[in-house]
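Omission of a single protein chain aside, the complex is shown with its protein chains in their original locations.
Moving on, here comes subunit A:
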Amino acid sequence: MPQIRLQNLVKRYGHLEVLHGIDLQMAENEFTVLVGPSGCGKSTTLRMIAGLETVSDGEIFFGDQPVSQLEPKDRGLAMVFQDYALYPHMDVAHNISFALRLQKRPKEEIKAKVKEVAEIVGLTDYLQRKPGALSGGQRQRVAMARALAKDSEIFLFDEPLSNLDAKLRGQMRAELAIMRQRVQKNMIYVTHDQIEAMTLADRIVVMSDGYIQQQGSPEELFKHPANKFVAGFLGSPPMNFLDSELIDLDGTLYAVGEGFRIAIPAEKAHALDQSDKAVTLGIRPSDLSYAPDAPPGLGLDLEVIVSEYVGAQSVLLCVCGQASVTVELKSETPIALGETLRFAVRPEGIHLFDRKTGTAL
């Protein structure tokens, strides 16, 4: 079944344009995650694909077929909603079979299908219950089962896990990942949670302010963020940003800021346009390691302000000059608040961004 393609997709509410020409192509059976902060247009994009919002401009293609004028029911898709959107007056079995009953499928077939999907999501014992008598996690499963029962080629998920508590969310995320292995379909998943995006996606599409910031595999986006927004959005704890100048000292390029001087690896320095001197240095916490004897050009001196104990690791909130920097450290390392520690920077972990535009250099 078809690739889904968005071509210059625009959404306006009156004069307010919230989506500014989205171009996106998803491969067959790909799990695409639209991720971004609230108000970035990700849900609007999904609802336009579903047909719940009209398209102001541009076109949506399923394969070669333009679908933007079709009713939701004629687009052949299934959707899981954030608040589950179950039919409160129907029991679980009827919720799951609603679409099939509308299609007037034979009773035996419907029964078999309900049984099958109920087993997949583990709801067999609850088929006679109404949604009101189910917990959040169970309702979530009913919503999944209902989508699965339709045998659609396209699955849409609108923040399906965000109404669950943290523990259940982790569990459902794992179940989704397993289901994703069994069900080879086109899936588009909207979330604001970058962990969901990283763990589930074949392709991540990072959105902000109605634009696509970057798209690609989770690894690609994590390793080579196109701009400061993507770099800061993906990864936990988030990337540290330090304002600095590029300065050439004895043939080596350094990023120099208040209280630090970091050597830029030769191959990276080579590719840089050196006229651009004001940059933002980006380093992920995972690329900083505690090294008391690291040479000056390869390390940061950080003053520890707060230590958050999270088990084997502690997250340290530190300052370097005016900038705050987050690092991770094995919890058994003896440190004191207010102490200044030296952390070595992994050379491959150095990211540079244009300070004005935020684009990666």
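For this structure, a couple of remarks:
As a working rule, a residue touches a chain if its C-beta (ideal position, glycine included) is under 8 Å from a C-beta of that chain, and two chains touch if they have at least 3 such contacts; residues count from 1.
Note that in this section contacts and distances are computed from a predicted model.
Candidate names were "Ring-1,2-phenylacetyl-CoA epoxidase subunit PaaD", "Pyruvate dehydrogenase subunit beta", "Heptaprenyl diphosphate synthase component 2" or "Carbohydrate ABC transporter membrane protein 1, CUT1 family", and the UniProt protein name of the unshown chain is "Carbohydrate ABC transporter membrane protein 1, CUT1 family".
Set against the missing chain, the residues A:48, A:78 or A:253 yield one that touches it, A:78.
Contact with the undisplayed chain is limited, among A:5, A:20 or A:129, to A:129.
Taking the complete complex into account, A:99 is the one of A:99, A:263 or A:345 that touches the chain left out. Residues of subunit A that touch the chain left out of the display are 50-52, 71-73, 77-79, 81-89, 98-99, 102-103, 129-130, 132-135, 138, 146, 150.
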